[in-house]
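Only a single protein chain was left out; the remaining protein chains are all shown in position.
Note that the chains take the letters A and B in the order they are written out, and that residue 1 is the start of every chain.
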Amino acid sequence: MGEKPSNPMNFIGQVVQWFLDPAHWQGDSGILHRTFEHLVMSGLSVLAAALIALPVGIAIGHYGRGGIVAINVSNIGRAIPSFALLVIAVQLFGIGALPAFIALVALAIPPMVTNSYIGMREVDPDVREAARGMGMRERAVLARVELPIALPFIMAGIRTSAVNVVATATLAALVAWGGLGRFIVDGLGLQDYPMLFAGALLVAVLSLIVEFSLAGVQRLSTPAGLRLSKSSQKEESSGTALDTAAVAA
Amino acid sequence: MRLKRIFVLGASMVALALVTTSCGSTGGPSSSAKATIRVASFNFSESIILAHIYGGALKNKGYTIDYRDKLGNREIVEPSLENGLIDLYAGYAATDLNFIDKRQGLALEAGTDAAANVQKINSRLSSKGVKALDPSPAVDQNAFAVTKAEADQYHLTKLSDVTPAIASQWTLGGPPECPQRPFCALGLQSVYGLKFKAFKSLDTGGPLTFTALKQGSINIGLVFSSDGGISANNFVVLEDDKHLQQADNVVPLIRNDVANSEVVALLNSIDAKLNTPDLTAMNKSADVDKQDPADIAATWVKNHGF
Partner (left out) sequence: MLATGVVGAVEDPWIRWSWISGHADVIIAALLQHIQLTLIAVVIGLVIAVPLGLLAWRSRVFRGPIFSVTGILYTIPSLALFSFLLPFTGLTILTAEIGLVGYTLLILVRNIVVGLNAVPGDVREAARGMGFRPLAELARIDLPLAFPAILAGVRIATVTTIGLVTVTALIGEGGLGSLIYDGLLRDFKTPLVVGTVLSVALAVIADLGLAGAQRLITPWARSRATP
């Protein structure tokens, strides 16, 4: 322990051993609790961010004003390193769960604003006009025409935010929070490479699970009609504005 | 006869002048035989200050110094010394001895006599080409601090005032290696019988630990006895009445290949002049006043004529 492993096979064996040790699963610093902590913090942050970001993005998209802001908020958000966000939060709010939460919420807002805005703008203005012409009130236009079309984009934004939040929550271990990042940060500190690697595996797997399940939800949320027309493009993979928006945000 | 002598003298002086000026003009050090010494430090200000005190003094004697500041904790630094990746660091006699003992699978033998600790370090490391020099009177050892409010509430002045019952409700805070260190969690359990409800992995007696204490995220935290911020933050250090901590005097650990007589003499005389109040004051300048550890070290070196 403490030196680089000379034999990769040996090392993988050590990592496996680490996972097989029941003590590593139980208790407040065990895998189960840390995973739970990580998920709860991520989920709450995304939820809180959504409560702020979605209404804003949807409103901007619905009224068609302030689009420049909506698009650029993601660019600016992307320019701020999440690491810096965390450390600044600590300076303002102390250590532990609170600064982590605030930093994560701040991080999650931009992609959701941008993507919901883009989604709302995807609605063909003629369709919107037709709905209004049919006598639908604004709220109905929103709920029954615009939102279903915008929904996959909104989901793309939530998905991007969720993955970013899960990733940054890993870093929050540096500011005395818990979560799965704890195994990585302590592994670095203790030069315990099996623990470090195991922590990285846990984080990677969690992120992939979040990404894939939300991608599935996103696909499910695409109205059938849209899915058909875009399917040929989807075949080419990632040709849709959807994915570009998701990636861009 | 005289003419020949003058001629030889003159020629050798010319030759000498030529040699030294050519050396000077190619920019090579006139003391080209002096080694490059790689000096490492741990992740806290005091260690960086000590490294730069050693390095600064050595540089004044013509050595080239390559600093590896904040290389990591002992788990990284000590093996790096044994493996020849670094040449010198400022260690602490008892903690380093116990670390080396543990690494070599021996019983932990640090005691309250710094010289004895150093002697044991040397016997352990002689086959690795590393030695420890003379320990300094300056001491920095682990200490455990609580907030004043807590000390008042439970009437705490010494560690043995903390009963197992209290500890079972408390959260201990410290660096990630604390649960495995005999001077930290392990020792608190074996010597004082204290098992804590939880442990929070923070930093090495740094701002995370201090903030955690102030915020109440931990009840008791590992700090360093020479830390400059303890009194500034109204913390109470609990007296180590059962002597869990051993003699953690500052001592340089150095590789034999760079430890020539000049280097050894210089480092030993620095050690003799270092003392704990100096350390505490320098730490305060770094941690409280946010001055550069390297600058603080340079001031000490100048003031003490190194």
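Following the convention adopted for this analysis, contacts are C-beta pairs under 8 Å (C-beta built on N, C-alpha and C of every residue); 3 or more make two chains touch, one makes a residue touch a chain.
Remember, predicted model here, so these are calculated numbers, not experimental data.
Q: Taking the complete complex into account, which shown chains does the hidden chain touch?
A: Result for the missing chain's touching partners among shown chains: A, B.
Q: For the full complex, which residue in A:57, A:119, A:152 or A:181 touches the chain that was left out?
A: A:181
Q: Could you tell me which of A:9, A:23 or A:79 touches the chain that is not displayed?
A: Answer from the full complex: A:79 touches the omitted chain.
Q: Kindly note down the residues of subunit A that lie in touch with the hidden chain.
A: 4-5, 8, 11, 67, 71, 74-76, 78-84, 87-88, 90-94, 114, 118, 163, 166-168, 170-171, 174-175, 181, 184, 187-188, 193, 196-197, 199-201, 203-204, 207-208, 211, 236-239, 243-245, 247-249
Q: Touching the missing chain, which residues of subunit B?
A: Here the touching residues of subunit B are 43, 45, 70, 203, 206-207, 210-211, 214-215, 229, 232-234, 286-290, 292.
By definition in this document, only the chains that are shown with their structure count from here on.
Q: Over in the complex, which subunit B residues touch subunit A? Could you list them?
A: Residue list for subunit B touching subunit A: 72-73, 75-76, 79, 83, 103, 175-177, 180, 198-202, 208, 211-212, 215, 217.
Q: Quick one: which bits of subunit A touch subunit B in the complex? Just the residue numbers, please.
A: By the definition above, subunit A touches subunit B via 1-3, 28-29, 90, 94-96, 175-176, 182, 185-186, 189-191.
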